[in-house]
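With one protein chain held back, the other chains of the complex are shown just where they sit.
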Amino acid sequence: MGARARRRFISVLAGLAAAPMLPARLARAQQADPFAPLVRKITGGAALRAGRVTVDTPRLADNGHSVPLSVSVESPMTAADHVRSITLLSERNPRPLMATFHLDPAAGRAHVATRVRLNGSQRVLAIAQLSDGSWWSGDAEVEVTESACLDAT
Amino acid sequence: MVARVQLPAGAKAGEVIEVRITIQHPMETGFRFELGGTPVAKNVINSLLVRYNGAQIFRAEMGSGIAANPYLQFHTVAKESGEIEVAWVDDNGERGVEKAALVVTRA
Partner (left out) sequence: MPSRDALRLAAIVLTAAAGAAGGAEPQRPSPLKSGSEFVSQDLRRLQADDFANPGMLWVTRGAKLWSEPAGNGGQSCAACHGDAAKSMKGVAARYPRVDPAAARLVNLEDRINLCRERNQRAAPLERESGDLLALAAHVAHQSRGMPGAVSLDPQSRPGFERGRTLYETRIGQMNLACAHCHDRSWGKSLLGETISQGHGNAYPAYRLEWQSVGSLQRRIRACYYGLRAEMPPYGAQDLLDLELYLAVRAGGLPIETPGVRR
């Protein structure tokens, strides 16, 4: 093998070796979206647009058994233009569909708050269906750590 | 089942008010085991309905992803004085109802 070919071969090898060291986020983005199949089932295949939905939850959860979570959707909440439902999805829970809240124009404000269980650090997705049939989403990342001391009581 | 409903003390007609609910319920996931190894059966409040003077204003479908002793907070527009009724059922078919009076004054 000539010197140039050898250098190219070595640089290709180096490139292949570097590939697994992509940052986790970039690697994840290059994988399939874990929410996609369930979202498709919920929206019936309709497009899901990011926006209008804000998920508010602590960046670091005290305990995965109970994590406060609230969802706000920008909407005038009139008969003609309102939020019909808000659905909470988990990336890592054994049952990804956590809850669906059904609202109507009488709500006045599209904002729901609850406390969820999160089975480890993960992304939470909230998808909202508007009265015009469109679907919008927002998400948040939550770190969930283990207890310092195990408790078997 | 112990449950509490919180409404503002006084609301004006047309005002958007906050309704808060807490229910004492283990929301058993079905993934836990007793000390001897027997699984604890799943039992969560799966459906909850809120009515305001008989009209539905909020509905929730829930699963084991909702934390034990569920807490819910949502909004509604105060119209006239009356009753907010929260009704729910769990996987075992056990039902619960909690009512609270809402006082609404003319704006």
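Assorted remarks:
Labels for the chains are A and B, by order of writing; each one numbers its residues from 1.
Quick note on the criterion: a residue touches a chain if its C-beta (ideal position, glycine included) is under 8 Å from a C-beta of that chain, and two chains touch if they have at least 3 such contacts.
In this text, all values refer to a predicted model and were calculated from it rather than measured experimentally.
Considering the whole complex, the hidden chain is in touch with A, B. Only one residue in the set A:62, A:81 or A:141 touches the chain that does not appear here, and it is A:62.
Summarising the interface, subunit B meets the missing chain with residues 2, 4, 6, 20, 22-24, 26-27, 67-69, 71.
Not every partner is drawn; the one left out touches subunit A at residues 58, 60, 62-63, 65-66, 68, 145-153.
Keep this in mind: only the chains that are shown with their structure count from here on.
By the touch criterion given at the top, residues 16-17, 27, 29, 31, 52, 55-68, 70-77 of subunit B touch subunit A in their complex.
Note for the complex: subunit A touches subunit B at residues 65-67, 70, 88, 90, 93-104, 106-109, 111-117.
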